[in-house]
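All protein chains but one are shown in place.
Here the chain labels run A and B in written order, and each chain numbers its own residues starting at 1.
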Amino acid sequence: MELLAYAAFFLTIALTYAIMCLGLNVQWGQTGLFNVGVAGFVGLGAYVSAALTTPDAAERIGGFGLPIAVGWIAAMAAGGVLALAVGLLTLRMRSDYLAITTFGIAVALQLVFQNAEVLTGGAFGMAFIPRPFAGLQGQSFAFNMVNLALTAAVVAGVYLLLEHLLRSPWGRALRAVREDEIAAQALGKNPVLLRIQAFALGGAIMALAGAVQAHFIGFIAPGNYLPMMTFQVWAMLIVGGSGNNRGAVLGAVLVWAIWALSGAAISEIFPAAQQARAASLQIVIIGVMLCIILLWRPQGILPEVRSVSRHLGIRNKDS
Amino acid sequence: MNPQALIDGLVAGSTIGLGAIGLTLTYSILRFANFTHGDFLAWGAYLTLTVAGVLGGLAAGLGAPVYPFSFGWGLPLAMLGGVCLTIVLALGLDRVLFGRLRARGADTIIIVMASFGASMALRSLLEFIFTAKPVYFTKALQIANPLGFGMRATPDQLLVIGLTLLLVVALHLIVTFSATGRAMRAVAENPSLAGVYGIDVARVVRVTWIIGAGMACIAGVMAGLLVQIRPYMGFDLLLPLFAAAILGGIGSIPGAMIGGLVIGLAEAFAVQIVGAEWRAAVAFVILVLVLMLRPQGIFGRKGA
């Protein structure tokens, strides 16, 4: 029972990462946009939803006590609007300007989370975020199970929406733009507009992931949304297979498992005094793994169906 | 407003500018935004510290401060070693990672992503080897001398500004007038045509890494000398470095330097108004303004 409750907890967290991965897949896998600020979008969603749904608190603005669903929708709106603004600013320029700008967004948002105490609670973060099915909190197994079901439902919903969109004319146009921008342009598609739409959609999904995660854990702090998170989500998508939504979900669960297991192994092997230091080895491992996959299997475990994307750089090679 | 911000800004801007030179060169010649560049600064500082430790073990006198500075002859000597080792690091990374991706014809953005992964690994490796605890090149305290107009600076700070100016002028002259500099500009414009002209592009790429990593190491040592050495020191500078390179115009050495100074000064003055906790946002605001108003930067060409 205990173990099952933990497994459900573990899987729920992994699935919140799967939502982030799906959002990133819209931006990267389908459109070829490199977002280095995933943590910023996720954090934004978490904070927006938390501010709207937490009970009134004296020390900060917000705390409207609104229903969780309202928080989630607002989080998506906020993520979408932020991504839209970034897209309008950079998507006409070289692809790496977007990378640099999103990196900057994440840094700037991290500062806001840390320093805008009246809005975010500062370094201490925000607590008392309402958890779905809070009435069951006493029975940890049932509570974890219904939350797992809810998170899985969100993943399934996002997955189905994205699969539907991919098969729609919009999705085809998106891939056409990614594969051959000039040809797509000649067919009357507006590449910049399509990219901005995809980027905004991805941003909204990431923010939703942040909100779902925040409500499941019930507590958020700036330290949750460091560049580390961006890096994890990227590793998940690349491992799973960019362009493939099932790969995105698989990669999230797999990398999260590697992460959790290596963390557990480190706490077993290293003495307490050395654990913070050894934890950095975890990051080294994931970083090296990301590079190795980019070098040797850029399509990931589950490659994109249809065609292997040209920007993975596979030319004249078996794939 | 406190005029001291002018000195603080120039000192911080020197480090940013020097670091941004390598970034702007790799960006224009290898054509990708290199997220590991910040970590070259941190590695440069730690490698120099390690060499200094070895030198100090060999000859104790090297550590004794040389008036008026806070450090002895050991530090500049160690920095030479650190520069060489940082160059080896950059060339090694190019050989195992970036070079392979280039040879495969991988898209720019894949290389950017690989640099992002490598940056995480490099930084965490530093944290593993040296722990997150800050370390220092010297324990000697320095008194800031008055310069007039209510400004003060330590001899170390003045040395940093002077050395930076010297390096930037020298590099600018090399790139403008030497055959190697011409080849670098040619490769930046069109690598395939450069081959047709008889330029060995692989050699130009090596020179670019050598200059970039060398300057990154020196910038890292300066930052370490004036502030402290931490595994995250380079990563925290990454956004100011990118902002400086883009503000100056990708590929321009004077541009990167001026961009760095502008950002250093803007940070120093902004801190007085909005508080030190917002320092890191200054580079972001400048970056966004540049992208909105003049995306090609001060010295950049339109359409580049």
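To be clear about the criterion, a residue touches a chain if its C-beta (ideal position, glycine included) is under 8 Å from a C-beta of that chain, and two chains touch if they have at least 3 such contacts.
The rule we apply is simple: contacts and distances are computed from a predicted model.
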Leaving aside the chains you can see, what is the UniProt protein name of the one that's missing? Options: "RNA polymerase sigma factor", "Na(+)/H(+) antiporter subunit B", "ABC transporter ATP-binding protein" or "Tryptophan synthase alpha chain". "ABC transporter ATP-binding protein"
Among B:Ala90, B:Ile199, B:Ala256 or B:Leu287, choose the residue that contacts the chain missing from this document, as touch is defined above. B:Ile199
Residue of B:Arg100, B:Arg182 or B:Arg294 in touch with the missing chain, whole complex considered: B:Arg182
Given the full complex, what residues of chain B touch the hidden partner chain? 179, 182-183, 185-186, 189-190, 192-201, 301
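Throughout what follows, only the chains that are shown with their structure count from here on.
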Chain A - residues contacting chain B, complex: 32, 34, 36, 89-90, 93-97, 99-101, 103-105, 107-108, 111, 114-115, 227-228, 231, 234-235, 238, 276-278, 280-284, 286-288, 290-291, 294-295, 298, 310-315, 317
Seen from chain B, its contact residues with chain A in the complex are 27, 32-33, 35, 97, 100-101, 104-110, 112-114, 116-125, 127-128, 131-132, 235, 238-239, 242-243, 246, 275, 277-278, 280-281, 283-284, 287-288, 291-292, 295
